[in-house]
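Of the protein chains in this complex, one is absent; all others appear in place.
After this line comes chain A, so read on.
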Amino acid sequence: MSSFSATKRNTRARFFDRTATALFWGIGILILLVIFWLLYTIMHKGLPNITPQFLVKLPEEIDAGGGIGPMLFNSFYVLFLSLIFSVPIGIGAGIYMAEYAPANKFTEILRICVEALSSVPSIVFGMLGLAIFAEYFGIGLTILGGSISLAFLNLPMLTRVTEEAIHAVPADLRNASYALGTTKFQCIRTVVLPVALNAIVTGVCLVAGRAFGESAVIILTAGLSTSGEMWDFSLFAPGETLAVHLWYVQSEAIVEDARQIADKAAAVLVFVVLFINMVFRIPLWFNNRKLKR
């Protein structure tokens, strides 16, 4: 066909290429299988045995058959409070970094702060919460302390997702809005934020999912116990969450069905995190389709 004839080197290179391609495919598929096996293991061991009572019942100290009611409630309560504290500030900071920050040394320092804060290990935030709330204010291990410490952990991530979402808004839209004589804030409120909302909500959901499963911070700041009641909205009650309960059951509990409780708790935990990551995006997805039409 052509005058090209393969030398030994060509043949070898082609052989390596084929082998490597097969190897890359192999690794890709292997990792997919590992991930699915992981999810299957978590769900399969826990989900089939979960009854509605398990989700609302009080835990038992000694007898089998306890539930995870207060912990599940605390998980949502702490998550909710921490988002209340962190979302306004995180989004505000993100807006500042994306819209206002001038290109100078000061902004560089702010940016280093955000990145440094997002790299701080969660255990360190836990110790900070312990130092502030248990030692400095002396209120002990509480839901309030836990949720504020968790809010610290969320802050840099929220700032980053907001900044990225706002950077993705085309400059044309802003210019058009300025041309109509809007002030900077009017432009942000009526043009930039609505366009970026989709990405911001997605980002907040990812952060919420991570915060829901966070345990190192909560162990140190909200403790290993609950107030022992369901629907306890007190801010100063100890606030063991589901993720912490999984740790407690596995390491310290003496109930005979600890293993089953842990299996079920893990399944609920993963299920809720995936749920948070996906379900809150569905309205946005519909919204998008409407916009595209």
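For this structure, a couple of remarks:
One rule holds for everything that comes next: a residue touches a chain if its C-beta (ideal position, glycine included) is under 8 Å from a C-beta of that chain, and two chains touch if they have at least 3 such contacts; residues count from 1.
The rule is short, and it goes like this: contacts and distances are computed from a predicted model.
According to UniProt, the chain absent from the figure is "Phosphate transport system permease protein", selected among "Phosphate transport system permease protein", "Cytochrome P450", "Fumarate reductase subunit C" or "YdbS-like PH domain-containing protein". Touch with the chain that is not drawn comes from one residue among A:Asn198, A:Ser227 or A:Asn277, which is A:Asn277. Checked against the full complex, the one of A:Phe24, A:Phe236 or A:Phe286 touching the unshown chain is A:Phe24.
On the side of chain A, the interface with the absent chain consists of residues 13-14, 16-17, 20-21, 23-25, 27-28, 31-32, 34-36, 38-39, 41-42, 88-93, 95-97, 99-101, 110, 112-117, 119-128, 130-132, 135, 152, 155-156, 159, 180-186, 188, 206, 209-210, 212-216, 219-220, 243-244, 246-247, 250-251, 259, 262, 266, 269-270, 273-274, 277, using the contact rule stated above.
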